[in-house]
Structure formats: C-alpha cells, structure tokens
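Complex shown without one protein chain; remaining protein chains in place.
This part shows chain A:
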Amino acid sequence: MLLTIRSLTKTFPGTKALDRVDFDLAAGEVHALLGENGAGKSTLIKCLTGAYERDEGVIALDGATVSPRSTSEAQELGIGTVYQEVNLLPNLTVAQNLTFGQEPTRFGMVDRRAQRRQAEAMLEGYGLDIDVGRDLSAYSVAIRQIIAIARAVALSGKVLILDEPTASLDAREVETLFDVVRGLRDRGLGIVFVSHFLDQVFELTDRVTVLRNGQKVTTERTADLDRVQLIEHMLGRALENEVVGHAKTHVAQDRPELLAFENFGRRGHVEPFDLTVGEGEVLGLAGLLGSGRTESAELMFGLAAAHSGGARDQSGALDLSSPRAAIAAGFGFAPEERKEDGIVADLSVRENIALALQARRGWARPVPRAEQLRLADEYIEKLDIRTSGPEQPIGDLSGGNQQKVVLARWLAMNPRFLILDEPTRGIDVGAHAEILRLIQQVTAQGMSILVISSELDELIAVADRVIVVRDRRHVAELTGSEITTDTIVRAIAAPGRDQAEASV
C-alpha cells in the first residue's frame, strides 16, 4: 500500500467528525472518497495533510510512519492537494500561485523568468491559453480551479488529493482533468477523488470508500457496485423515489403572468431578450459555462444594470437597477459562488438564514429572535443541514452544508421570483432530491423560480419551461414534451437556424 491510515479520529467541539477511520490507497489507483455532506471527507483530507491536527491515528506513507504537522510538510512528502475551498491567492499572479513555495531562485532571489517558464510548463496539457503574469483575480472560477489542480498535480510526487475538483468545471474541462488523472495513475501515483457526481465516480475510479457520520462504512471495487448500492451505503437507506431521472409530467399550463422582461439586455453581458414568468412556474436556464446564463441572472437581479429594455409586473414597471431595488421588488438570487459571495463565516447558521429576510424588511425592523429560530429550525430540518445547532458559526460547517444554508436564506425570504444558480452544486444525492422536492413544493404555493443548471437531468425534473442560452443570446425556448435531454443538448450545441442566418 502506498498510503495507509489507521484509526483516524478527529473531534470538533460538539461533533465527532471522524471516528476511528481506516483508509488504504494503493499506488496506481484512483480511489473515490464518498459520503453525504458533513460525513467527514474534507476533515479526513485535512488531517492527512496536516491542515488539522488529528486526535488519534497513524498515517504511513510507503510503509514509513509520517505525521505532517503543516500543509508544507505534506507537500514535501509528495502529497499534492486541491482543497474544497479554492486554495489560491487572488492577489498574486498566476505564476506566483503555481510556483508558490517552489519558486526557482538565483542567489536567493526569485528568478522571474524561470518562474514564468515553470508556470507555463505546469499548465501544459490543460488547454488553457492564459497569461501567467497576470493576477489570478483576472480569471474565472473555472480557470482558477484548473490552476489549483495543475499546482497540486505538480506537487504530488506520490499522492494527489482532489476534494470536489469538478464542481465548477464544464464537461470538456472535466474530460481534460480525467485524462490528466489517468496519466498520473498510470505513472503509479495514488489519487483520492471526492465528488458528489456519481457518474464521474463510476467513470474514473477503481475503488470506493464510503464515510457516514464520521465512520467508514465500506471500501469496495467500483466495478462491483451499482448506483443504487452506492447511494444506500452513503445514506444508510435506500433513496425513495429519486427525483432526478423522473421527468416532470410536462403539461403546458396557462398560468397567470407574474413578470415580463422586454428587450432586456446589456452590451458585453447578454443580448436583449424577452421573457415572461408565470406564477408558480419553474423556468430552467440551460447552456454551457460562460454562455450567458449567469449574466442573464445578474442582469435580472440588478447586479449589472441593463442597457436596454425593462421589466414590469401587473402593476407596472419595476426598478431593477440594484440588488436592493430587486429585493424590494420581491426578487431573490442565490449565486453560484456561494462560498465567496454568499456566506458570512463568523455569523451563526440562524443569523445567516435570517439575513435576506432582514434585508428585505429593512434594518429598522429586526426579525424577532423567536422567528429567526423558527426559520432556522425549519430549514435545518427541511434541507437536512448537518450542524450542531442553529448557533454554530457557518464557517465550521462542511462545504455542502454551507451551500444549503445559503439556499435556506433565500427560501426563507419568500420572494415572489427566486433565481437559483446551480442550486445543487456540491450537495449530496440525498439532499439533492430534497432540494428538487422543495422547489416543487414552494412553486405549488405560488413562488416562481428560475433555475440555472448544468445538469440537464435536474432541469428536466423540475422545469416547466427551459430557455437555452448560447453565445450570450437566448436561442431557444422549450416547453412541455419538448423538454428532453436530447433537444436541450441539440439546442446548446448545434448552431441552429438563427446562427446559419447570422453567418449569411
């Protein structure tokens, strides 16, 4: 065995995050580490790399006992890691980030030119065409993710750990990553892969270890498992009627109109579009990363001002010039980058949930504490948020559970029109189904929702209508029985009639 972990235990105040966990990693294998949100995956990784101090347990690398006390020690041992939270510095250049800690030096000084060359060499094979001399902050989250991966790969002499590396990557980028991982596996590295995308687990990994509530449930060969068994291991029960995969019964209904956007657009963001939203309707927004999905949402929520057109409801024109105005108009928006934009790490779960509701009411009228507690308890239960209580700081929650809190915040505000950007990113299969069910529930009560998602299954399961975005234009609108994987993929990929016209 390349890496063996025996009886690893880690306790946080109020939680036993890891309870005598054993884990083996062979050279030349990709080993999936799976489990629900809060099962202890990231904690295991951080104990292994010295980011957390473990309470108990023995770690052996190549047969020798090791005990890294800091992440730099782990790096020196040949363990490269991409942590779940993007672990790069936006205020440094791409080259500085890539070579950090390993900068080429001459006479004790960093050799900038060699640093550049080294960084460019590290990025080779990822299909990125970027200037490594620019600040990291100039690039999108997906690119940053790839840079973090490239850095970890270069640091991993023996072991590569990837904690949800694919969360913000599109299909092509995932393929590139998998090619790199397979190459490393063939060179004899051991790779730990954490993901909530079970399809990716089956595609890439050789073995699977499942954690549940901080305990190891099982380690098996991936090929010996099927999806249902795997989910059972993770949840400890069968998943009753998985929502995904069961398409909504699409009946084109006549709904009373709630909102209408007319000729709504912004140069460089998204071309003007018309869109009506029915009461209680679920709209899906499909398209590739960077196609203009998120930009459309930002425009509707006033994060960027529209250059043309406007929005109106039954009672007249709406002011959507700023997020504050949009909230006042009854809009809500749970952004994709919930980690960066969404959470206030030091505030408690209760306070984070009450935040949007409070903003809507204005600061002069505080939400009574009892009401906040009631909301917190309600959503902790509904979304199955794993926390030691409503007063726990949100920063101490697992990544997926933080996401759930941010979703809860916007649902608790009870807007009439809610935009959800990738609502199930980083969320486990069980909660995934829970969230889709919740969407159906609140829309039945009259809320209208716009869901942006890269997972077509998800859109098909919940959406009444799907808008397809390509090259910053709304190119197609599918309703009723037109909503199938096939039609959506075709609308996203194939240059349709409108493009043919444009090229004439």
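Going forward, a contact is a pair of C-beta atoms (placed from the backbone, for glycine too) under 8 Å apart; a residue touches a chain by one contact, two chains touch by 3 or more; residues count from 1.
Everything that follows uses one rule, which is that contacts and distances are computed from a predicted model.
Undergrad: Going by UniProt, what is the name of the one chain that was not included in the view, given "Fe-S cluster assembly protein SufD", "ABC transporter permease", "Quaternary amine transport ATP-binding protein" or "Sarcosine oxidase subunit delta"?
TA: From the listed options "Fe-S cluster assembly protein SufD", "ABC transporter permease", "Quaternary amine transport ATP-binding protein" or "Sarcosine oxidase subunit delta", the omitted chain resolves to "ABC transporter permease".
Undergrad: Please pick, from A:L88, A:A119, A:A334 or A:I439, the residue that touches the omitted chain in the full complex.
TA: Going through A:L88, A:A119, A:A334 or A:I439 one by one, A:L88 is the residue touching the chain not shown.
Undergrad: Out of A:D24, A:D62 or A:E103, which is the one that touches the chain we can't see?
TA: A:E103
Undergrad: For the chain not shown, which residue from A:V66, A:A304 or A:V367 touches it across the whole complex?
TA: The missing chain is touched by A:A304.
Undergrad: Just one of A:D135, A:D206, A:D377 or A:D471 touches the chain that is missing; which is it?
TA: A:D135
Undergrad: Residues of chain A in contact with the chain that isn't shown?
TA: Where chain A meets the chain not shown: residues 51, 70-72, 75, 81, 83, 85, 87-92, 96-97, 100-101, 103, 105, 108-110, 112, 134-135, 137-138, 269, 295, 298, 303-304, 341.
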